[in-house]
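Only a single protein chain was left out; the remaining protein chains are all shown in position.
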Amino acid sequence: MNRKENEENKGKRGKIERFVLPGDLLGVIEEFVPGDNCYVEDGKIYSNIAGYLLVDKAKHRANIIPGNPRQKLPKVGDKVAGIITSTMRDSATIEFSMVNEENIGLPFTGLVHVSQISKKFVEDVFAAMRRGDIIRARIIDVKFLPFQLATNEGDLGVIRAHCTKCGEPLVKMERDLLECPACGLKEKRKLAKDYIQPRFSTKDKHHN
Amino acid sequence: MVGLSEVTSAIEREHISSLLVHGKRIDDRGLFEFRNIEVEVSPIEKAEGSAQVVLGGTKVVAGVKVDVGPPFSDTPNKGVLTCNAELTPIASPFFESGPPDEQTVELARVVDRGIRESKAVDLEKLVLIPGEKVRVCFVDVYVLDYDGNLFDASEIAASVALMAAKVPEVEVNEDTGEITVLDKKQLLPISNIPVSATFAKIDGVLVLDPCLKEERVQDARITMTSTQEGNICAFQKGGIGTITLEDVDTVIEVVKEKAEPVRDLIRELTKEVRGEI
Partner (left out) sequence: MNNVTLVRKEPSESLFREDGLRLDGRGLDELRPIRMEVGVLNNADGSAYVEHGKNKIVAAVYGPRELHPKHLALPDKALVRCEYRMATFSVEERKSPAPGRREVELSKVIRESLEPAIFVYKYPRATIDVFVQILQADGGTRCASITAAALALADAGVPMRDLVVGCAVGKIEGKVAVDLSDVEDKLGEGDIPMALMPTKKVITLLQSDGDFTPEEFKQALEMGIAACEKIYEMQRDILIERYSKVREEVAEEQEEE
């Protein structure tokens, strides 16, 4: 079991009772409160996944810890990285397939609301992120697709950007300011601390 | 998939290239080292021949079906051999079912060339009635798990499946053209064992047998298939990057050393069915 999993199950105290499968009867609602990964039908509590029944005697709560620790569905608190596919004045849409530094395959869609971009006031998304930028963000809500994201921490924000005019990778000049090495255009972004400085220009990338 | 490759190339590429500068790879292999190869011979009883190959995290199954049919009109005195590949959606979240795409067709054709041009199967011995009836061999490769380098995994699977294949003997009545399938089985006529070696070029560095993470950031891909005599029977450059003459020299040198152990493995695996080759 990896560390992430341990963190997640922290605070869920109790004794591992047994391994259960979907549909296994755990008890009746008079006995426990149905916790994680349980469902109730006709006053009876059942497991809805394959995992370990953990009964918290103090809180009279039954939780199931997933048997397979490699579930990939992103959760609140996960750090994701992806590309901005569109921006509006009040929000940016990103498609991300990197979750906690792991490539999860097909991308999910997330939205960064303008109020969640930075600790400082940002009036217009355009002044902080633009279409084609690669950003790192944190998930703050997963109730519905698209997920809600925030970039208001130091290591979150834009990690790579291209010049809006000529498409060159932009070079970080100072905090939240980028410059195009080709045309000299200066652009503002909400940058992550570890913005990836371009190592070569796209114009000569293929001259090996 | 808008810009997915850009995202991975920005994040994963940094990491992979920074290791390659020091001659290291993300899975701690040498630059010219194959991953572990595991082969199961004849797992599919209903196929005439079959093989499952696990190369690192890549898993493929090849099956051989042999039929009787007319030869191609331009090669009336040769049997027919067709290689086909299926990138099944169970193998990767990025594979979709549907008619074969570019990637699938390239894979099938490179594997096909390796087998055909090395004369792995002696097609002339598959003729039953010249110009009319020949054996038709279908080699179908199914990718079950994709962790890079489908070419080499598929080539090994196809070779082993063909070498392990047992086809029913037939009796040809030359007068009536009637072909009777007998109970007795025979091996396919095999006269060479092609072995392919695939390289990824990342920031100017060549690595053998790229895993998926390396493949995702590669600039160019080189596949070279060699015969047991050490000749080149298929070569394929892929990807939008470029390769140099020095790269080709390196590939040829590495293949000299690395292809033979794979060929020995294939010989060893099929020894029980075929005897020494």
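As written, the chain order gives the labels A and B, with residue 1 at the start of each chain.
Methods note: contacts are C-beta pairs under 8 Å (C-beta built on N, C-alpha and C of every residue); 3 or more make two chains touch, one makes a residue touch a chain.
Model, not experiment: these values are computed from the prediction.
Student: One chain isn't shown here. Among B:G177, B:G204, B:G230 or B:P261, which residue touches it?
Tutor: If we include the chain that is not displayed, B:G177 is the one touching it.
Student: From the listed residues B:I11, B:V39, B:V53 or B:A91, report the one that touches the chain absent from this view.
Tutor: B:A91
Student: Identify the residue among B:D112, B:D140 or B:D247 that touches the chain left out of the display.
Tutor: Answering carefully, the residue with contact to the hidden chain is B:D140.
Student: With the missing chain put back, which residues of chain A would touch it? List them for me.
Tutor: Residues of chain A in contact with the hidden chain: 1, 6, 9, 13-16, 19, 21-25, 37, 39, 41, 46, 48-52, 54, 65-73, 105-109, 144-145.
Student: What chain B residues would touch the chain not displayed?
Tutor: Interface with the chain not displayed, on the chain B side: 1, 43-47, 50, 57, 59, 61, 63-65, 67-70, 84, 86, 88-93, 97, 99, 133, 138, 140, 142, 144-147, 177-181, 183.
Here, only the chains that are shown with their structure count from here on.
Student: Just how far, in Å, is the C-alpha centre of chain B from the one of chain A?
Tutor: 39
Student: What residues on chain B touch chain A, complex-wise?
Tutor: 1-4, 6-8, 10-12, 14, 92-94, 204, 213, 216, 240-242, 244
Student: Flag every residue of chain A that touches chain B in the complex, lowest number first.
Tutor: 81-83, 85, 95-98, 101, 103, 105-107, 132, 134, 159-160, 196, 206, 208
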